[in-house]
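With one protein chain withheld, the remaining protein chains of the complex are depicted in position.
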Amino acid sequence: MTRPGGITTLADHKRRRIDELTARTSEGGGVSLIRDAGRRLLRDPAAIVGAVIILLFLIIAIFAPLVAPHDPVQRFPELTKDLTVDSVPGASAGHPLGSDPLGRDFASRMIYGARQTLFVGVLATLIGLLFGVLLGAIAGAVGGWVDVLIMRITDVMLALPSLLLAITLVALASESTQWTVIIAVAVVNVPIFARLLRGSMLAQRESDHVLAARALGVRRRHIVTRHMLPNSLTAVIVQATLTFAVAILDAAALSFLGLGDPDINRAEWGLMLGVDGVRYFEVRPELAYFPALAIILVALGFTLLGESMREALDPKNRR
Amino acid sequence: MRAPGIIAAGIIAALAIGAAGCAESDRGEDDEAATSGTFIFAGAGDPKNFDPIFNDDGESFRPIRQIYDTLVTHKPGTADLEGGLAESWTNDPTGKIWTFTLRQGVKFHDGTALDAAAVCANFDRWYNMKGEAAQSQMIYYTDIFGGFAGSPDALYDNCKAQDASTAVLTLKKYKGAFPGAFALTAFSIASPAAMKQYDADTVTQNGDSFSYSTFANEHPTGTGAFTYGGWDKATGEITLNKNPDYWGDKAKVDKMIIKIIKDENTRKQELRAGTVQAIDFPAPADRKALADEGYEVLERPAFNILYLGINQKNNPKLKDLRVRQAIAYALNREQLVQTKGPGGSVVADQFLPSSVLGYAPDVQKYEYSVDKAKQLLSEAGATGLTLNFYYPTEVSRPYMPNPQEIFTVLANDLQAAGIKVNGVPRPWNGGFKDDVQQFGKQDLHILGWTGDYNDPGNFVGTFFGRPKVEFGDDALTEMFTAITKADATVDQAAKKTAFEQVNRDLAAKWLPAVPIWHAPPAIVTTKNVEGLVPSPLTAEEFNTVSITK
Amino acid sequence: MLRVVSRRLVQLVITLIALMTLVFFWLRSLPGGPVDALLGERATPQTRETLTRALGYDQPIWVQYSRFLKNVVTGNFGNSIRTGEPVADVISRSFPATIELAVAAMIIAVGLGIPLGYLAARHRGRLLDNVTIIVTLIGISIPIFFLGYLLKDWLTQDIHFFPPSGRISTGTDNTDVTGFFVLDGLLTRELDASADALWHLVLPAITLATIPLAIIVRITRASVLDVLDEDYIRTADAKGLRNTTIRKRHVLRNALLPVVTTVGLQTGALLAGAVLTEKVYNWGGLGTLITDSISGGRDYPVLQALILLAAAVFIVVNLLVDLSYAFIDPRVRVQ
């Protein structure tokens, strides 16, 4: 805004008053899309609930050793004493949630579960994101036959429903480890991210600021990395948030099918629910209820935040 | 608890009106009345087919055992032999010639008579089976009879019908497996006429598997207490009908249905819902609850073994007996049995259950002692040992209901004794058996066995009677010789003594593996099921079963 | 239109061949495999060798591949390792079970989802809307096998309200016409059998419907809200049209467009949910077949065929969705 230099007849205090009043009413103009979206997010109760859940989950995951009363893999004589195949000891002094089916402290396993679940979810999401973004960026930036080839590959991958693809991948893996599960769940998301990024980049290729940059003779790589990628990334971040929820649900489903992480020493909620929770459901339903609740809550948190973010970033909702 | 029901009921009503528009049937108690005279038994998996010789798994053998009989059979509830189709049998002093005196007046389901010629026709059929497709599926035959026509290893020489009721089987050499092996379900006697009519020998390869004949699939014909009534694969129901002309105790129910329910949890729930009257292999965790609710939990006498195998090939330290003993001392087997053993499980101190010939009560026991384990390890200079421990996933076996838990507990024990364990999970059919038994990649592994008949050779002979990749190489030649010699002993008393010594040596001198437990599988029935006798061999016959009201 | 369809079909064939080849070579490179799966604990090295030769695994891989291709082209996917039946038989037997389950689930998901989503949108911000949003969020976040377990535990054990598993009561003497038990009962006038099958269908269908239902509700709600914001709705209002006319004629039809896509995508994805649901309820369909052919014994011939089938179904469903667009949206029709 240019200074109104033409105001000559106006007293200074009035001029200041105008400036002051103008400043108040015109805030909201000229704020960037992301800052604007961020502000809308902060006003959205769903986003806040989601964020709080995720934050809590993160804190527990990071500070698990401080929060948890015990080592999650240690077997305790006081727990194994009363443990049999058809009865799992409940709460006792020092073990607020009692035992797991192997005489380990269930509360500690729940707490460390946040860590492992985060690990599986984040890695599965990140790996999927990384390769997806890479493929999508190449397809979007290079175009031509490379684009066609990459899109055909994603077609083949998308030809199977996601969980089914993950199941197939685990079945087709020569080893079954935690990584098999993480990679199977990750691969499922590669085509989704690839298509998302490519679509967004294609849309931008025709957008004004990219056309302008091109007209100014900016090099292609520069356009891609400085102009197109950053703008596509918001969509990717939203998708990643939503993917996280799906990833931990898929991991749980794989465990239930007996195709999950085989190492039951690992305290991961999906594994705890899909294996012990189901097997000992009648002996001690808490073994299912707690991990299930934790999964539902975390999935809920990420879905809430992800969808709120998507809504906030939607240009349709700008005012 | 009520609310979901009401909601669901609402949805149902909507569905019923919207989707089908059909009248809601009155679901009363009359459903159960309709099943009187029918015994519904929940099995745990699909049978492969109904030709005994082409099968080697319990789920196929369950219906086969009802349809067919074997020459020799077991006294109900034991692994002791008694007459089957053969009222009696004799063995000549060389152990090579078996003479069977057959029961009179026994008829196959197709009406043809069971006579010596029919028995010999079965032996001849097996020996002369053509084609690798068919031969590759005769697992028990290959194992027991060594091979087929033309093979130097073949045990079979000839079978003669001396008269209508006397069949004489001549083998090339003595084998300790007999006469117990004659009771194997795989060696059930089938009707030669039916086999001919329905091309029983036709096994064709297609893709990665095989097609079987109509005999095996649709017209299994034996002499058993039940006749084959069909297999509805869409609902997983195998129907068996009472054979009114059965030679023995005629079936007390008109019909038996084997309902295939693969998930143990679902089997239990169906039992509770009253839709099946008996379930096989209940989850160990559910047995107590079911017993408390008033169901009959029939434990089979333990006839299996779970062991921790030690492969001496990859890690030279494992060649040292002291290291293997240290492993044995490190394992808290009592606690494993207490915490994870199915009801009736006992710690195993040798590789066969106490009911089997040659069981030695005085073997070295290796009571749990971390100190002894550590001491032995340091004596052997094997502190800081790291071992690859292979364990199977995607599988549940009667002797190993939950391999992952067992592995976790055992690995935990070993770590406590200072042995580092690198756990390697492998899917049962997706590499475990290959890696362990073909390639010997492991240092340690868990595996087990359910006995087929009451013979020590069927246990220790199977594991340690010959060099096996599973346990490393042929370093223990002394062991192979001793077992082979014991197995070849014709005199039963001498055989008993020989195997007792083998078991003592296995525990004290050789220790190629550590026996863990004998874990009896169970059957659970409703209160109104009577006469079901659990078999240690998982070889129940259901003709004695009746259903009271 | 015809060109679009034929192009997509060609694309389908190419995708399938690519997938098939990939799966074939992948499978051959795996440890274990058919030989391992065909043999139990009792196999001797001798039987193993015989079996390897009998299956032709001793031949060069390209010989195996060409034989495989030849078989597939003639519709022969080999025999199941577990049951020894032709794969086509195994699959065609399981197919109706899954279709029956999937149809029931989609009837619930669509029949309940669209009205609920619409109502939520109309009551935006009010109690019904908020409850719907929360419930559907939980519906998306709950592991459905766990939900299945809960339903089973609540409704089939202490109170025998529903049967715990299976498609029909054991021993029911139903005539098998189409393989769809509910339909069969109606066709053959065995109404008892039909009702019984329907009764068995309830819990599995609800379980399987959970995710699509939740998603359809949410999409419908969002879509209706979007449409309500559209200029043409304002035009319709300015015309003074009755509320009911506006809703039926102007709102619903436009709002259905994204819903149709979602329904299509969810239908295509049902098979994944069916794997879990069928395991929980011992429902003898394709889902069970998938689990069985993996953990029940690495039944690769069946698995191979199932992957192709799933892919084909998914692609065809997507094609149908695109075609159905043309019927709803005139803008697509012209292109």
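Order of writing sets the chain letters: A, B and C. Residues in each chain are counted from 1.
Convention: a residue touches a chain if its C-beta (ideal position, glycine included) is under 8 Å from a C-beta of that chain, and two chains touch if they have at least 3 such contacts.
FYI, contacts and distances are computed from a predicted model.
Remark: of the listed names "Cytochrome oxidase subunit IV", "Ferredoxin", "Peptide/nickel transport system ATP-binding protein" or "Multisubunit sodium/proton antiporter MrpD subunit", the one matching the undisplayed chain in UniProt is "Peptide/nickel transport system ATP-binding protein". Listed residues C:236, C:260 or C:276: the one in touch with the omitted chain is C:236.
Summary of contacts with the chain left out: across C:48, C:250, C:279 or C:298, the touching residue is C:250. For chain C, the residues in touch with the chain missing from this view are 125, 230-232, 234-243, 245, 249-250, 253-254, 328-331, 334.
As a convention for this text, only the chains that are shown with their structure count from here on.
Chain contact topology: the protein chains form a complete graph, every chain touching every other one.
Across the assembly, the mean Cα position most removed from that of chain B is the one of A.
Looking at which of A-B and B-C shares more C-beta pairs in contact, the answer is the pair B-C. Averaged C-alpha coordinates put the centre of chain A at 47 Å from the centre of chain B.
Our note on geometry: chain B versus chain C, Cα centroid distance of 36 Å, whole angstroms. The multi-chain contact residues of chain B, meaning those touching 2 or more other chains, are 394, 426-427, 430-431. Listed for chain A are residues 171, 174, 258-259, 278, 281, each touching two or more other chains. Every residue of chain A that touches chain B in the complex is listed here, in rising order: 75, 80, 83-87, 101-103, 171, 174-177, 258-259, 262-265, 275, 278-283. Touching chain A in their complex are the following residues of chain C: 11, 14-15, 18-19, 22-23, 26-27, 29-31, 137-138, 140-146, 149, 153, 226, 268-273, 275-276, 279, 290-291, 294-295, 298, 303, 307, 310-311, 314-315. Residues 30-34, 36-44, 46-48, 50-51, 53-56, 68, 71, 76-87, 93, 96-97, 104, 107-108, 111-112, 151-152, 154-171, 176, 179, 182, 185-186, 191-192, 194-196, 198-199, 201-203, 205-206, 279-282, 284, 288, 292, 294-298, 300-301 of chain C are the ones touching chain B in the complex.
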